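What follows is a short report on a single structure.
Partial view: only certain chains, each at its native spot in the assembly.
Note that the chains take the letters A, B, C and D in the order they are written out, and that residue 1 is the start of every chain.
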Amino acid sequence: MLTAAPILIVWLGAWGLNTWLARFDTRLTRLLVALIFGATILILWEMIVRIYDVPSVILPAPSQIGASFVENRAILWTDFVQTILRGALTGWIIGALAAIATAIAIDRSPFLRRGLLPIGNFVAALPIVGIAPILVMWFGFDWQSKAAVVVVMVFFPILVNMVAGLAATDPMQRDLMRTWAAPYWQSLWKLRMPAAMPFLFNGLKITTTLALIGAIVAEFFGSPTKGMGFRISTAVGRLDLPLVWAEILAAAIAGSLFYGLVALIEKKVTFWHPSQRA
Amino acid sequence: MRTALPVLTVLLAIILVWYVAAVAMNATWARDQAARADVTLSNAELVRQTLTQDRPVLPAPHQVALGLWEGLFGQKITSKRSLVWHGGITLSATMAGFAIGTLAGILLAVGIVHSRAMDQSVMPWAVASQSVPILAIAPMVIVVFASAGVTGLLPKAIIAAWLSFFPVLVGMVKGLRTPDQMQLDLMRSWNASAAQVFWRLRLPASLPYLFASLKVAVAAALVGTIVGELPAGATAGLGARLLSGSYYGQTVQIWAALFAAAILAALLVMVIGLIERLVLQRMGLAR
Amino acid sequence: MTVPVIEARNIDLTFQTADGPVHALKGVDLTIDRGDFVSFIGPSGCGKTTFLRTIAALEVPTGGSLTVNGMTADAARRARAYGYVFQAPGLYPWRTISRNISLPLEIMGFSRSDRRDRIDQVLDLVDLAGFGGKYPWQLSGGMQQRASIARALAFDADILLMDEPFGALDEIVRDKLNEALLELWRKTGKTIGFVTHSIPEAVYLSTRIVVMSPRPGRITKIIDSPLPRERPLEIRDTPEFIALAHEVREGLREGHGHD
Amino acid sequence: EGELTLQLKWVTQAQFAGYYVALDKGFYEEEGLDVTILPGGPDIAPTQVLAGGGADVIVEWMPAALAAREKGLPLVNIAQPFKRSGMMLTCLKESGITDPKTDFAGKTLGVWFSGNEYPFLSWMNHLGLSTEGGAEGVTVLKQGFNVDPLLQKQAACISTMTYNEYGQVLDAGLTPEDLVTFKYEDQGVATLEDGLYVLESTLEDPAMVDSLVQFVRASMKGWDYAAQNPEEAAEIVLDNDETGAQTMDHQLRMVQEIAKLTEGSTGALDEADYQRTVDTLLSGGSDPVISAAPEGAFSHVVTERAVE
């Protein structure tokens, strides 16, 4: 019981500090509050591991993870390039482009839209990771199969969003185009595409994390001797848990950056949307 | 009715493409085998063989349908070869995870809407939490929980919960914040307490958002469970079925398990949609 | 005999925004007596809403003093001294009209039977008897607005604050509701604060018209109406009415710079 | 009375027939033991489960166990039912490989990871081949769950066990004539496979040692029974397979192949075999699996009492 006291004190102290800081609600304090919260979790984690002597093969301390991260940065970089840049990013871009093109194609035909959308919605809810072993069998061991998994995973969510976006212009805006007798491509390019951007980016944002998950999980079904999924499974086998967590950390950072980057581009592209103006 | 015809047409097109792809992808093996046996295949014979292989690269639709039928109805549902039995195991973990995730998501959202400190502390990390490749470390999660004495359905459920709490959190935060300033001001003008504002305004206003995110969350929970079962030495469930199919090169089994999972996902989403309709209808929100 | 219900002395209100301070109200002085029908009129952004909200203790003035029923505005809010009607009906879509009206009563702890009585009564008052079981979206805009007025009336506060309640309605429906509101005010003797953009509406309804001007929001003119309390719609074609409207328009024009 | 949890290295299959037979035939019960068998999987590290307290005994390969020991997890081998190694590399004849010493360079080889890679790495070290790819080294693939890479010709050779994947390759339609195999035993790089390991601390508890003795005795009885009654053993394994994916044919063949590996083992670890494994692992050149000969990595306490 007594051992829990310092843990409790740190928690309450940090929480009190945050409650106080949150009242100011400026850009700086918002950042501070988030950072303090993150730091508190790390400190508590470290304390718990030390006070209760948690074996490092179960849960290494943040300090060990940090050390491993620094020590293995070359490996982490190789894995990052293999999994994130080659697997996830390539797949995501191909999947997004394909989804956008498909959305535009089926948008012209209400028949296709009615036929494809329910199926698209259905497929978007599927446990697509299940096809990872199949795609590894089809596309080989290297990043191509990971990219293929990612393509399939991100395609439908983006498609569904993009189709909704293309249909999202308000009737008045469409009528305006008609009063000007605008041809199809003009109204697509000048009205529907810009209006679809908030929806598209919604889809793009959701799928960033999906892309990472897909690329990493697919490596469990076969990979060359690099990649985050590969490293995690081998390192678990070697009981090198700090390396495992360093990979997790790298993945989380990469995922957050990826998401942040897309959100940033979204801000630039859809600067006009009320949600971005606030 | 208006959608039935287009959907059927698209489905038909998909099946057609699938058959063509099956022939194309399985042809290599058929030719290789013929070459090893020193015979030459006629085109018709080649097509026949590609659609009837035991370990096809891509099984033909009818093979998958047969495998699915066998798995679902071909045996007692208590049999370990029954997809119903495995589906049931996956379903129970999914539901447990979904329940935990939904509860956690709602509680966090309530906290976030009511406490600015919590909003600023938790929200950024909730986003980051979703880029943790939980699926990749699923086996480890299961081992770690096992070391804490938690075994069986719960570790899988926790992975499912991790994936499903996020959509609920996001949807609920949005939903609890939908009441506009005017509606909040009305409450204030009546001198309503915080609890009254929550139960009579925020909560009912958030329900449409909640249901929309529940549909996403339940699908996510299913993915989480299946992946939890996949490489983590789970012995039963659709994920284990997928794995063992893959392990023994039983492509038909993989596809059948995949479709069973798909059907399960569709059913779950449909059930939530049904509950949504009922609840919103009772609330007068469905027109 | 006049009893002051709302007394504002030299009210200032400045919003701190990212683009610097916005002076929404500056030195606003006003007394509203029991039974008055006071309209606030002025160009967009002149602080009409802000002033009404200040009376309702939904905003806190940065200077000056304000009493409602002899207490601070916030004490009056807690004492449920007023009903507030917003521009949009703001009905809860998941509650029927009756249950929408019931909501403030539930919050204020009225008993079930008392609630039922009051709901019937106010539904009658706004001519919505028989529509209690409908959902808001099953009603026209005018009916919704009447329901929201009924909701503000249900707990029978002495003060009624209305912020452009008829702004979104068409002229004919508006005429009808104006008539009904006057009727209600005469019957109940409530004190009413009413924000509007429409000169005829202000002239038709009020015993006093407060003309405001922006940057910073202040009162430029207070016009007491010579019209009788009993006002058929045709009063709007009388010379007194037209003269009064003209006076209000001039008052507005003076305070109005560039839009 | 005594409760024991056994963590397997892989999914339920005849590779572990002895334990399932002992459980099913009541051999554990006769000893007064309540044994729970946890199946493994591709990404379950039994060593981690043991360290976390999720199991009392694990089935593990010695290279992985010794590597974990060097990482600071004090694993001790208490019994070694598998005398021989079943591991081999199976290659397509058409890839032109006839001799590992000369023909591997520039080829792609499938290897299992998660702690199963050590014997392979040692072997490549012996051959002086880099595993980083290129014309002078071999390109290594992390092999997944099945033999597809060979069938799809994504690798020239893949890792197989005599008792399992090799059979699957044949089932898929290839004939032994299409294939070339290299057993680790024949290449002089065999390491000990499925042994029973516990934590050092477990051996300090006399009651636990008693239970372990009973466990090993019953397990060896199970292995004997399985070797004599392959059909029944396969049946038992099938009953215990919850995935419902295993087939009788496959399991029967596995029982028979496994019998060749357990043949001649009393359960006691042969120190010569141990030494050969350690030597193989140590002679790793630049990147050996273990850097120093381990001390106290095995104990005969249990088998001495179990075998008598």
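Points worth noting:
Basically, contacts are C-beta pairs under 8 Å (C-beta built on N, C-alpha and C of every residue); 3 or more make two chains touch, one makes a residue touch a chain.
These numbers were taken from a predicted model, which means no experiment stands behind them.
Per chain label, the copy numbers in the complete structure file are A x1, B x1, C x2, D x1.
Convention: only the chains that are shown with their structure count from here on.
The set of chains touching subunit A and also touching subunit B is given as D. Note on connectivity: the fewest steps through touching chains from subunit A to subunit D is 1.
The greatest number of inter-chain C-beta pairs in contact is found between A-B. Centre-to-centre, using mean CA coordinates, subunit A is 50 Å away from subunit C.
With centres set at the average Cα position, the gap from subunit B to subunit D is 35 Å.
Among the residues of subunit B, those in touch with two or more other chains are 57, 139-140, 143-144, 147, 231, 246.
Residue numbers of subunit C whose C-beta contacts span two or more other chains: none are found.
Applying the touch definition to all chain combinations yields A-B, A-D, B-C, B-D. Within the complex, the subunit D residues that touch subunit A are 42-43, 45, 47-48, 51-52, 64, 67-68, 71, 73, 113-117, 131, 139-145, 148-149, 152, 154. Partner subunit B is touched in their complex by these residues of subunit A: 15, 18-19, 21-23, 25, 29-30, 33-34, 36-38, 41, 58-59, 111-116, 118-119, 122, 125-131, 133-134, 137-138, 208-209, 212-213, 216-217, 219-221, 228-229, 232-233, 236, 244, 248, 251-256, 258-259.
Touching subunit D in their complex are the following residues of subunit A: 55, 57-58, 133, 136-137, 140-141, 219-225, 230, 233-234, 236-241.
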